[in-house]
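With one protein chain withheld, the remaining protein chains of the complex are depicted in position.
This part shows chain A:
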């Protein structure tokens, strides 16, 4: 396929050809045509899979100036820049003046005539892009596996590595031939989720960053989450830049530019600015951030981009629009069944608590679908309290969630983390960039807050600010970025799950207390057993299920509306204290999520009743909990009153019994025992 190779390997040639052809016809609109050309090419069946991706192919295997794609997250937006759209240069061989096109390029060719009248200035915008923060390994592997790009080690990549030592070169020589071999097993229906089967894949991944990591040590690539790896790039956008938003996940097709001249130029600038303070208006920091070495942060000149509605490789990329109705209907049919399986799995994970598992599913399919003035609708922050104090439970729990959702982040709320971490992005005016923070996350990222890690101690100013930021995130689904002179509000859509022992100090939409069906002594052993992975095929079903459920549309029919209203009024009539407006809010959300989780796109009477039932169960558990606590409190009081009494020992002994019962999840018995014995103790 010569044509394919042409637009894949030498897109600049295509652009230049169009530019040259348009020279004799004014107003030909060649630029728009060029963009349309690539768009059409990419529309062809599977064409986009032929494009190598920056995400999974190490940079030095990619040919400079070839077409690549990048699944990324817009972390920062730099100032617009003016460049030479068209310029006149002297051809060194013929000494003739030639008109050149500067679009999609970083450097001009030799002998630019600055005084030429044909020079035309144009505007482009630069976005700083990083891989989607918190993207789960299975997503990365899934995308890598579906790629059919034939990556031929580029013959011209040597210059990009000019800074590296010879030993490394040698290593690379050995591996040069590998990528082709490695790629073979990935094409086709290879399961990317197999936990250990991807040794070579992992190795390849390790390889790329390791060479970067060494040089990255002096350059902060500004990833939102600590410990992230992967390439970041400077995306040059030539049209419709207003359509892009910060924190948006996009898939970009563009021309890769790693010209070593860029870094050399940057060095020159840095040194010259020292000599001439007036000339260099950028500080050294700014310089470093805005023109990092191209070998580390490649430039990507955008030809085409599409927003990613999700980053699940198992779903059709276009999202759930009409053209995928076949896919949609088949998934919808299966949803109830998959849900049952998932529920069983979660019940198993959550120590046999089916109700908590139910709520966990609801939480995982929640999504802010709209905002009414300041109120985000559809969010469902879950506080899972009563997590066993066994150290590894929350971590294991997170690992399981990570396996199911496309992107997630585990934030252990230790005092140290809260006091030291930068959660909220902050503008660094010296380097003129937005310093990222852990709350700069893409839409539908699962944020797992582990409050069981929090111990007593003092929160300093940063800590208080961080806790406030988390609270704002949960209540309003927004993060106020710190621009030092003012704050700017960025709406977000993040699923927050809080695991805690008692009730969380953070607000939440819904709290459920975990009731373990496992006796405490067996807990360790039980937890050890959880880690067993479900079957890969089952895992994939779960993943698909969660992503699809989250994207479904939803409506409420009028007659159901009526019955919901009636229900509410009835409930209030019986006991006005029992249900408030807030409870109704929550029940409507629960009903919505419940319907969606069953694959129903409108609320039915059944689902409403079921939602009501589930809520009732949860509330009664909360009540029980409260009663139990009250009983304990009572016991404590009685213990105090019993001070000085001869039967002190017995009172102390009594509440231990109740406590044990309570911990075992048998609250009613605990209350009964606690209450009775407390009373007995009182009358001693």
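Going forward, a residue touches a chain if its C-beta (ideal position, glycine included) is under 8 Å from a C-beta of that chain, and two chains touch if they have at least 3 such contacts; residues count from 1.
Methods note: contacts and distances are computed from a predicted model.
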Chain excluded from display, named as in UniProt, from "Origin recognition complex subunit 3", "Proteasome subunit alpha type", "U3 small nucleolar RNA-associated protein 14 homolog A" or "DNA replication licensing factor MCM4": "DNA replication licensing factor MCM4"
Touch criterion as defined above, residue of A:144, A:434 or A:539 at the omitted chain: A:434
Per the touch definition above, residue among A:9, A:49 or A:108 touching the missing chain: A:108
Contact footprint on chain A, counting only the chain that is left out: 22-32, 76-77, 79-87, 99, 102-103, 105-123, 239, 242, 244-248, 261-262, 264-265, 268-269, 272, 277-279, 281, 370, 372-375, 377, 427, 429-430, 432, 434, 464, 468, 475-476, 483-486, 488, 490-491, 555-556, 561, 564-565, 568-569, 572-573, 576, 580-582, 584-585, 588-589, 592
